[in-house]
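Below: one structure, written as structure tokens.
What you see is the complex with one protein chain gone and the rest in place.
Up next is chain A:
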Amino acid sequence: MTSIASVPTSLGTDRGAAVELEAVVKTFGTHRALNAIDLTIKPGEFVALLGPSGCGKTTALRALSGLELVDSGRIVIDGVDVAAVPTNKRDIGMVFQSYSLFPHMTAIENVEFGLRMRRVAASERRTRAEEALDMVGLAAFAERFAHQLSGGQQQRVALARALVTRPRVLLLDEPLSALDAKVRVQLRDEIRRIQTELGITTVFVTHDQEEALAVADRVAVMRDGAIEQIGTPEELYATPLTPFVADFVGLSNRIPADLVDGKVVAHGISMRLLGEPMDDGPITAYIRPEDVALANAGIRATVVASSFLGSLRRTQVVLGDDSRVSIQHDADVRPQLGDVVFLKLKGAAVSAVRRTS
């Protein structure tokens, strides 16, 4: 592992810009990729766009970068509508999902490229590029070509290249998805550290909810070209406003239940409902695995799978009504397949959806 320097003064601090997307629409043929999307990002904020494939998160990022021109709506950076401004004049830094280093240039030449476009003098260019490489821990790799760097190193160089020009906004388009798990976590933490030190407004696109919750100040969950919910990671996890968010952010058990006087009643146990209030009647309740526990008595269930996850174990059981439930419990407890266990429900149901049958 290489040593990592703190953020150099040449990269500046507190350069965050306010970003606003107002009623942005983008269609591809008959497909409406962005459906009048609204998003406000504060200066210096780290916002993650999270959602499944095809939800419009990458299109939103590309619209912000100028790589996709929008059909209508406003894209405002620091009070100026840039919707019609070409990419090369938007003053943004971008890191792509696929490795995007210029193969015919060394790492330092790659980092210098943006400064070269801004006609920065050669000596200053070299100094700033060296500092940027130092910041991402790759000062010793300056003269290497892309094919001589690992995937993680290439993405670090790409990050240095995006930041060295002191852009107003940093856009990250799933920059970790091509990396292996360990490097992904390392680089994820590094991105957050650098972003915090620089204070640069950052938009991070990912389909990995763990990644989004770990790094972002706020997470916007997207679905069908619109933002379903935006909030802090804690808000999204604890109080998802819709079943989709409850399902997509974190794990949720879907348990048939009834809503009685605003309370969720499942298998004779009453719980609070955190999501949108609903009329009484049959529902499917969304309950987090940590709100279900093994007990000596309670709801009878049969173990169908159990996985060791390091500090804890996740066990899947089937209830009498055939609904499948995940439980997280101490790794020392090792239920066997076919074992009959008893469950208790605690806490609250995070969300619910009307059950028709």
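Keep this in mind: a residue touches a chain if its C-beta (ideal position, glycine included) is under 8 Å from a C-beta of that chain, and two chains touch if they have at least 3 such contacts; residues count from 1.
Going forward, contacts and distances are computed from a predicted model.
A.B. asks: Out of "Aldehyde dehydrogenase", "Anti-sigma factor antagonist", "Urease accessory protein UreG" or "Putative spermidine/putrescine transport system permease protein", which one is the UniProt protein name for the chain not included here?
C.D. replies: This omitted chain is identified in its UniProt record as "Putative spermidine/putrescine transport system permease protein".
A.B. asks: Which candidate, A:67, A:132, A:176 or A:352, sits in contact with the chain we can't see?
C.D. replies: Only one of A:67, A:132, A:176 or A:352 touches the chain omitted from view, namely A:67.
A.B. asks: One chain isn't shown here. Among A:30, A:53, A:88 or A:296, which residue touches it?
C.D. replies: Of these options, the touching residue for the absent chain is A:88.
A.B. asks: Need a quick check: the contact residues on chain A for the chain that isn't drawn.
C.D. replies: 65-67, 86-89, 91-94, 96, 98-100, 102-104, 113-114, 117-118, 145-147, 158, 161-162, 165, 171
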